[in-house]
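One chain of protein is taken out of this complex; the other chains stay put.
Each chain carries a letter (A and B) given by its place in the written order, and its residues are counted from 1.
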Amino acid sequence: MRAPGSAIPEVAGVRGRHGGSGRGAVLRHGAAFGVVLWSLWAASVALAAGGQSRTFVVSFFAQQFTNYPGDCPGGVNPEDERGQIAFALRTMGYSGAEVRCLMVGWDQGGEGERKVNEILERRAVINGEPVNPMTHPEAVPDPQLKFVNAKQSVGFDLDGKQSADDFVDMITGKPGIDNQLFRSLGCNQNFRGSWTSPSAYGEWVWVQLRDSQPAWLMMITDAPSGKAGEVIVRIQRSFDHLRSNMDGSPRWHATYRADPDPRSFNEYRGYLRDGELTIPRQPRFSVLWNGLSAPVLNLSQFQLRLQQDSRGQWDGLIGGFQPWRELYFAFSHNGIVGDRPGLWHAMKKAADADPEPATGQNLAISVAYRFTAIPAFITPSGASVRTAMREGSKP
Amino acid sequence: MKKPARRVVVAGFAVGLIAVAAFFFWPESTPSSARVFQPPEVKASRLTPEQYRLAITDVFGAHIDLGGRLEPVMREAGLLVVGASSVSVTAAGMEQFDAMADAISEQVLMHDDNRRVFLSCAPAKSDQPDDRCASEFLAPVGERLFRRPLTEWELRSFVAAAAAATKALGDFHAGLSLSLSAMLTSPQFLFRIPVIEEDPDRSGGYRLDAYSRAARLSFFLWNTGPDAELLRAAREGELDSDRGFRRQVDRMMASPRLEEGVRAFFHDMLRFDTFETLSKDPALFPKFSRREMADAQEQTLRTLVYLLLDQQRDYRDAFTTKKTFLTPSLAAIYQVPLAHQGPNGGVESWEPFEFPAEDPRAGILSHASFTALHSPPGRTSPTDRGKALREVLMCQTVPAPPPDVQFTVVQNTEDPIHKTVRQRLIAHSTVPSCAGCHRIMDPMGLALENFDGAGEFRLVENGQPIDTAGDLDGMEFSNSLELAQVVRDNPAIPSCLVKRMTTYAFGQDFTQDQRVFLKQMRVRFRESGFKIPELMRTIVTSPEFFQAAPASDPVSVDALTAAVR
Partner (left out) sequence: MNKTRRGFLRGTFAGSAVAVSLPFLDCFLNESGTALAATGKSLPSVFGNWFQYLGLNPGRWVPDQTGSNYRNKVELAMFDPWKERINLISGGYYHLDGRPVETHKTGVQIATLGGIPTGRESGASLDSDIADVIGRQSRFQTLDVTGTGGRFGVSKRAGAAYKPVEASPAALYRRIFGADFTDPNAAEFVPSTRALAKASVLSQVSDQRRAVLKTVGASDRARLDEYFTSLRQLEKQLAMQLEPPEPLPACAPPPNIGEEAEPGGEVTAVERNIDLFTSLLIHAVTCGQTRVFNVTMNTQGCRKAGSTQNWHGYTHEEPIDDALGYQPETTWFIMWANQLFTNFLRKLETTPEGAGSVLDRMLLLWQTDHGYARTHTMDNVTTMTVGNAGGLFRTGRHIALAGDPVTRVGLTVQQGFGVRTGAWGSQSNRATRPITDMLI
C-alpha cells in the first residue's frame, strides 16, 4: 500500500545533477558481509518499481465454495452438536417424537445425556460390536446428507466433458465445471462460503496453521522457447512458514528458503497474458500438506487460473481431482465439519474420477481451491537446508 | 639627559605599556593554553529511565524485574541527559519509583536464590533486628547505589530503618528489604549529585571530587554508575593521579561495556525515545508495528556500533555506509532478500547486509529509524524529515512558523482533500513568509521521498517516478545517494556531533563560556579522522572535564525548611 502523492516539483528553481554515485566508498568488506546475489538485488529494485516480482508465496489456500441463500432447498444439514445428534438419532430409525423426547433428556445432561450417548454408540456396528462411527463410516448406514442444488460454481472443466452434474462457471460463464466436492459438501454450514468470504472450516484450518506449516512458493520464469506469454511456473514448498504482520495480514516481501524435496516440486508450462496466468490440464500436482487437511495434496488433471492486481498480488483458483478418502481422513477427527459419517457417504456418492477397478467406485472427487499469492523473495536453501533438516522442520 | 635618549626611553615605555595592555586586553593574541575555561556550574541531574534500569541490573543482575514505569525526561539542548538536569520527580513519578523500589528489593531479599547471592550474613534471630548483618549488607550496596560510600549518618539511618521495619513486620529480611527500598527512592540514588572540592591544579578553582569524577566518567562511557573497581580507584586516590586515572580510562574504553555508552549516546541524540509515542496507521502501513519500531532502532544502533566502534571508522561515513544489519522481518520493509537462519519458526537473528554500490540507499538517513520516526502516522512529510536533519544531526534550529501565517493558497485549490505533497510544498517555497524556513528543510526531505511513512522504499508514486533533486546549503544532489554524500561533506555534521557528545559527557548545555573548549574538541576530532572513540578519550582526558564551578547561593537546611510548606 502506498501513501498518495505524485512527482515532486523543482524547489525554488534548483536543478540537481544527474547520475553519479559520488564518492561513497566501495567497501572492501570482510567475510562477515555477504553481498546479496545480483539477481536478487535486481529483483528487489524491481519490486520497488512496482509489481514486477516473479517470485511469490501463497498467502491463502482453502477449498472454494460459492454458496448463496436458498441453494439447499429445505435448509442446510444440521450444523451444531445438538442438531447433529438429533439427526443421527433419526437416521438410526427413531421417530420424530422419540427423537424430541430423547433430546429433552440430552439437554438436561446427566442421565438423559448418558442414555443418548449409549444409543449413539451403536450407530456403527460391525459383527454385532459397536465401533467408532467416525473412523468406520462404512459401518454407518448412509444418512443421506443434502447436496447443493446450485447451477453455478467456480472451478475448472477437469474432464473435458459436459454432464448433468456440471456447473456453469460463475466468473467466466463457461459450462462443464466439475466441482463435486462443492456439490456434496456445500450444504454443511461450516463449508459454506463465497468468493469474498471463506468458509468457517477453510479459514479455521488456514489460521491454525499458517504460522507453522511450511509455506508454498510460486516462481514464474520466461519459457526457454522465448515465445511471448509463455512461462514456466514452479510451485514448491519452503522451509519457512508464511510471514505475517502483527495484525495477521500476510507480510509482503519476506524471504523464504526453497525446499528442493521432490515430493513437493511441481513445474509446468503456463501462459501469462494481460495479468492472467493459466496452466492448462496437467496430469498431476503434489505438495506435502498438513495434519488438519491431508498429509499430501494430490491433484490429478491439475489446472490453474490466477489474476494479478496492480500491486502484484495473484488471486484465483487451482483445481483437480483429489482422493476423497484422504480428505475424509482429516475430517474424521474434527467435529466442526458436520455429520462425519454423512460426509463420507456424500463424497463417496459424488466422487467423479479414478474408478477402482474391482468395484467401480470413484476414488477421486473434483475440487477447486482458492489460491492467493503475494510477492516474496525465494532463496536457494544451501547450508541452511542441512541445519533445518537436522533440527527437524516437518509440519 | 640628551633628547634622543629620552625619546628612546619614552618609546620604550610606550612599547612596554602597549605590550602590557595587549597581554591583558587582547585575549585572542595570547596562546590558547593560557585561555581560561569557565566551567559550567555543576547541576544535579535525575537518572534517566535507561540509567535507572542499568543501575539496577549492574548492582542486582539482569534478571530483576523492575515492575513499574519510569518517569520520562524532557529533552533539552537536543539531549535527554541535559533535560535530566532540569527535571525532578513528580508525585506520580514518586509513586512509580516507590513501587519499583519495593518490587526490586523484594526480589533481591525475599527470594531465596537472590538472597544467597547478595546477603552473606544471617541475622542472629530471623524475627529480630540485627544491626551488624544489616550494616554488612547496606554499606556495600549503598556505596554502589549512591555512587560513593555512605556517610556514617546515612548508614546509621538505613540500619535504624531496617530495625524499625523489622520490629513492625516481625521479619528481619522483610525489614531489611524495606530499608533497601528506601535507599532506592532516596535522592542520593535518583539524582546524580556532584560534589566539588578545591582544584589543586588551579588556584581558586574547583573540580569534582573523586567519586563525582568516577560517576561522570562512568555515565559517559558506560551509561551507568561506577563499578566496584572504579569506586575502589576513587576511594584509594588513584583518580587523583594522571596515571591512575588513565589506567581506569583505558580499562573502561577497552571494555565491551563501552558499546552500552555509545548506544546510549546515539539513542539520545537520534531521539529514539520518541518511538514510544510513534504510531503508524496499520491499514496504510501493515508491516510497521511495535516490533519493527524496536528493530529499526536496533538496526541503526548496531550499524553505528559496528562502524564507529568496531571498525573505528570516520563518523561521517555513517551517512554513506552501505553496510547495515537486518532481521528478515526488517528486510521485508526494505524489500531486500534476507532468509531466516535455522529451523522453521525459530527466533529471528540479526544478519549483516550490504546494499550494492548502485543502490540509492546509504547511511543512516535511509534507515527506517530516521524516515519512519520523522513521519506522521498516515503519510510522509518532507518538512518533518528536513527539520529533523537540521535539528537532530546538524544542531541547527529551525524557527517557529510566523504567527500571521496565511493560508490563502489553501483556499484557492480545487480539490484540497486530495492535496498532494507537491501542492503543499509549492506554498512552502513560493510564499515569502514560508519560503525562508521551508527552503532549508524541504529539499532534503524531498530527496528522501523514496522512503514512505514506514521507511519502505519506493521508486515510483502512482506510476510516476519521484523527483528527488534539491540542495543543502548550496550543495546540489539529485537523489538520496547524492544527498547522503552532500550531508557527509557538510561541516555541520561533525561539528554537531562534537557539541552533542561533549554536552552529553558534561550533562549540561554549554554557553559562550565554553565555546573555546568546544572548538578545541572539534579540532581534535578532525585531527583524529573523526573517530568516535578518540573523541570520547579526548573529552574525558581533557583538563576541563572535571573542572567545576561552585554552587551559587548555598543556604542552611533550617532556613530552607522554614520556607518550604
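The rule we apply is simple: a contact is a pair of C-beta atoms (placed from the backbone, for glycine too) under 8 Å apart; a residue touches a chain by one contact, two chains touch by 3 or more.
The structure displayed is predicted, hence computed values, not measured ones.
Identify the visible chains that the left-out chain touches across the whole complex.
Counted over the whole complex, the chain not pictured touches B.
Per the definition of touch given earlier, which of B:R379, B:R439 or B:R524 contacts the omitted chain?
Of all options in B:R379, B:R439 or B:R524, contact with the hidden chain holds for B:R379.
What subunit B residues would touch the chain not displayed?
Interface with the chain not displayed, on the subunit B side: 41-44, 69, 71-72, 74, 76, 83, 86-95, 98, 151, 153-154, 157-158, 160-162, 164-165, 167-169, 174-175, 178-179, 181-182, 185-188, 190-191, 193, 195, 276-279, 281, 283-284, 376-379, 400-403, 405-407, 410-411, 413, 416-417, 419, 424, 550-557, 560-561, 564-565.
The rule is simple: only the chains that are shown with their structure count from here on.
Quick check: in the complex, which residue numbers of subunit A touch subunit B?
My answer: residues 1-12, 14-27, 29, 32-38, 40-41, 43-45, 47-50, 211-212, 214, 239-241, 243, 245-247, 249, 251-257, 377, 379, 384, 387-388, 391-393.
Residues of subunit B touching subunit A in their complex?
Its residues touching subunit A are 282-287, 289-291, 317, 320-323, 328-329, 331-345, 352-354, 356-359, 362, 378-380, 382, 418, 420-422, 425-426, 429, 435, 439, 442-443, 446, 449, 452-453, 457-471, 476-479, 481-482, 484-485.
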